[in-house]
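Written out below as structure tokens is the structure these notes cover.
The complex is shown incomplete by one protein chain, all other protein chains being positioned as in the whole.
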């Protein structure tokens, strides 16, 4: 489903990206659930894959013209799924969905993810180091903003690498937000499932 | 605690017998419970050892003069312990407790156990082959009745052997009474715990 | 391996009853030595209604003592019948001269002890017995055998007899009504996980993943068959089908459905079971006039459920709907 090696994020490419992300999450939901079982309440894989299944159906049927439309559809699916991750991802994708109604340049990408991540940080009162999805979102957004390239593929490769590093860094952290914070040092070594899913999100872009 | 090699069951010997029985049951209650777990509701070891603990306290303090008094005390303890085995053993020992108020000859023993076992058969509507305590009680009573000896030791040895054979025969039987009857062939190979406890009862006499 | 929350095993039932009074002291009193439970405010001038049996089935029977239901409950040790002496003391405490109806679940131990108690009082008290034997899984051809077990239909019997007694029905009538409810009722149970022995922490039987035990009773005993687990819809069909046939419910009949949790079954699961019960009966044209859903007759922490159907008459609906005020049932 890989689109041409262009410099822009088109609607079609965004669709492919989100579908690849959804496929990955649905296939590997148990991995996320297991992390949430260890450090939270064991429903994260179910929560996120329910939302993305709903999103997938919507996307498969829609002929979204630009990235914003695609992100908005995904946002709606998350907002209809509750939990903690539901509204946070709903907000994240919702802010992306408020981006330009046209193909996005790498600069557009950077701006959109900065804004979206800022909203999540405010709503969740979460900063980098708190062991949440923000630990993967923030470095990815930063990588996109400071990308010294006009190539979509290179930009997202950098974002994926940053998100993965951010997710990995959550192992070793003592959580300050979310359910893992109740367990403190007892789950210090467990990866944050929200952050892992964000890494998967950017990794899915690499193939799109 | 073994009394002289006499021909009679004295009060002291009856007391020693019952205490030995109680000790055996309390020590090995888990074995009975496990049988009842497999074929019933898993409380037999608890039921019978609670009753015998109560009986033991009574017996240790009392200076029972004859066997009837000893059996009566044990009957009271069983009647105060409920379950199915409670009233049945209560009746059995109760009928024994109605025997002669003097040391018992082997012939007295035979008569007393025949009467007592008959009462259990009537109340429980249980016959030999139904996979209950009666499968050990009946052959033991018969062995005592037909004992061609005046020696207490020989008589109870025969009763113990008969009770043990009766208890062993319950493995292979399909139950017609008690909870095991609900399970039919599924627990055909399981020994009936009530019958096993009766075998222990007569075996305890051998050392008394 | 599991753990039962208690102090010494010897004091378990009595201490738990102290807790019942702690929570429902306005409704019930506990008598010790011997142990039994009565209403806080005794009723006079009515048929006395009493039940009992082994503990471990709570809220049965102690949770059903109060206006509109039982006058007394006599708890044995866990899964063991109470003694005849307990039952006798309870009858003496609640019989105010109008006679007593004892509701007895059909288990050898209960039948023995309750019968002995009644016989002990034969000279002085009029004591009648309703024998509850609703468990379809233990239907047997064995003449003189123990017969069907008594399980969750006992709740319907206690509620209906309780209302009738409260309304002034004499002993014979209360007894006949109870026996009629029994004749109109049948129950089937299934377990997904056995209960834990409070002493040993061991389960009463083991199931492999994907297995369930069909036709269990309420004492942790195995059922009649180990079957592969199925979805709720299919499972409820396999329970309700035989029940409908057994009670002879026909198109147009009204039934009471008791969807009962055996201990560790969650409210969500019981909700699904209630929904499926209604669906299956709708499909057969049988109307579910009343439904009771909850853990009312438990088997310690057994994970499973039972479904009871009782074919209703207008009178039975009236008695079912009559006010009741007990620790476990209030309306």
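The chains carry the letters A, B and C, assigned in the order they are written, with residues numbered from 1 in each.
The criterion applied here is as follows: a residue touches a chain if its C-beta (ideal position, glycine included) is under 8 Å from a C-beta of that chain, and two chains touch if they have at least 3 such contacts.
Bear in mind that the values here come from a model prediction, so they are computed numbers and not experimental data.
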| item | value |
| --- | --- |
| Partner chains on view for the chain not depicted | A, C |
| Candidates A:67, A:86 or A:110 - the one touching the absent chain | A:86 |
| Absent chain, residues of chain C that touch it | 1-8, 12-13, 15-20, 22-23, 55-56, 58-59, 63, 78, 192-193, 201, 209-210, 212, 229, 231-233, 235, 259, 263-278, 288, 291-295, 298, 300-301, 303, 305, 330-331 |
| Hidden partner interface residues of chain A, rising order | 30, 33, 37, 39-43, 46-47, 50, 79-88, 123-125, 176-179, 181-183, 186-187 |
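In the analysis below, only the chains that are shown with their structure count from here on.
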| item | value |
| --- | --- |
| Most distant chain from chain C, judged by the mean position of its C-alpha atoms | A |
| Leader among chain pairs (count of C-beta contacts) | B-C |
| Central chain (by mean CA position) | C |
| Distance between the centres, which are taken as Cα means, of chain C and chain B, whole angstrom | 33 |
| Junction residues of chain A, two or more chains touched | none |
